[in-house]
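Certain chains of the assembly are absent from this excerpt, and the rest are unmoved.
Residue numbering begins at 1 within each chain, and the chains themselves are lettered A and B in the order written.
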Amino acid sequence: MKNLLLQLDTDTQPSTFDSVVAIDSGADVMFRHGGVTTDQVEGLVHGLIFTRAPSKLKHSAIYVGGSNVDAAEELLNAVKKTFFGPMRVSVMMDGNGANTTAAAAVICGGRHLDLKATQALVLGGTGPVGQRAARLLIRAGASVRLASRSLDKAQKACQQIAEDLQMEGPQPVAASDPTSVEAALQGVQLLIAAGAAGVTLVPQAIRQNAQDLKVAIDLNAVPPVGLEGVDSFEKAVEKDGQICYGAIGVGGTKMAIHRAAIERLFQQNDLVLNAEEIYELGTELEG
Amino acid sequence: MKNLLLQLDTDTQPSTFDSVVAIDSGADVMFRHGGVTTDQVEGLVHGLIFTRAPSKLKHSAIYVGGSNVDAAEELLNAVKKTFFGPMRVSVMMDGNGANTTAAAAVICGGRHLDLKATQALVLGGTGPVGQRAARLLIRAGASVRLASRSLDKAQKACQQIAEDLQMEGPQPVAASDPTSVEAALQGVQLLIAAGAAGVTLVPQAIRQNAQDLKVAIDLNAVPPVGLEGVDSFEKAVEKDGQICYGAIGVGGTKMAIHRAAIERLFQQNDLVLNAEEIYELGTELEG
């Protein structure tokens, strides 16, 4: 029986990135849908769960994506509402790659640090990748500062994470210029830069002078990079006594997680792979 | 040579139901098109019939679907007009599942009754499934009452069937409340309820008291069901001296017909599988 993957994408043209990874990870046939809205989800999912016997439903699965992560998250919620009892299929959400990217960043950090004893700083912490990285770090036991140019936005993101996790959330900080970034880096061992493409968040001198910093991870691949002096291809390169990752250096781990998640979808019919589950899966891959 | 199925769907997002069944029934590759309009049909069909040698055209086929059955029927007509001589491929139409559902319902009835000697009543007879069920029953030799809440609509549907078949059509009846339903059931051996989802057409007591009723088939799977007291999962369950089918109880037969029809498409290049042909195919499956 062929492995079918229903791709629900919020963008007009469904992502080819997600489709290629799926085909290379065990999907035999793709049903690719673009411009998907929540009201269309029920019919599309019913078509999947009513056409194969429950014992065969692990050969059908759903991938939710799209460049708008919030819209993709809404699609995922609509998908989950459609399931009932054994009438369900496994589903993965990775809008804009936010889940696999955040998971990969935290996993890279965890290779060099005991996260439970780590003070982390997430720059660009209010974006979809930043929020997810902060959430994963909190759950992994780290102390987290979530930084944004706007303290107000940082506070809201931290509250949301605290509510979601029913745990103490990250500490909001404003980091709008070199001085405030320098202050935010005080006592920080793990830095994850999840800011917008093409924006330098940390000048080289400030990173070099960050006394406690052990691991610096930049997730912006579009020059200028987010951490000045960290090349996007660098992967666990030691410089200035710090272990540095560029966006493409993290990319191999991200891709491995993405592939493994797709493969996992076809092993049982009741998985929901969102940020946390994708991170868990990534830690398993670390061995 | 791969079996290609061109799926032409009237809905914006092409049906995943139809696609999964096709993949599981011998289609190797699907070309799935949503929001298809009649003016687009010629180009899409030409692309199919001008790319393979006539002797290989049985490996290319067309499936027409969509939730709007009338629109799907128009697409089918447009498809047929595009064919000429040996330059054609087999095509199946099953908009909203109306053809396979109507065929399955009549076949279920025929398992227990000699249709040629049967008085049937089709409730919701003006809808796409009801009209098709009535038409198939007439052709199978049954006497048919076609019921609608509106006598006027019932009359029009009956006239249309008579014109289509060039035979005496069903008898129109109004059935808008328990009293009129009770009257319509007088002398009826086969009841098919093809009404709207979530609407109870026949109260339990009226069905139980229908003296002549031998087989009761409900095609509404969404609670409340159309025939009160007939569970949607029931399949040929005897209750109150009547053999009862719920919508999902008919579903297995419907799915078997659908699968067989897709398989048939790839055996020759000149089939047109609409209601009658799909019903014929279904009777062959009964053995």
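Criterion: a contact is a pair of C-beta atoms (placed from the backbone, for glycine too) under 8 Å apart; a residue touches a chain by one contact, two chains touch by 3 or more.
Everything quoted here is computed from the prediction, not taken from an experiment.
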Assembly size in copies, with 2 chains present: 3
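FYI, only the chains that are shown with their structure count from here on.
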Rotation angle superposing chain A onto its copy chain B by C-alpha atoms, nearest 5 degrees: 120
Distance from chain B to chain A - Cα centre to Cα centre, in angstrom: 46
Complex contacts: residues of chain B adjacent to chain A: 11-13, 15-21, 23-24, 30, 32, 67, 255
In the complex, chain A residues that touch chain B: 1-2, 4, 6, 29, 31, 33, 35-36, 40, 43-48, 50-52, 60
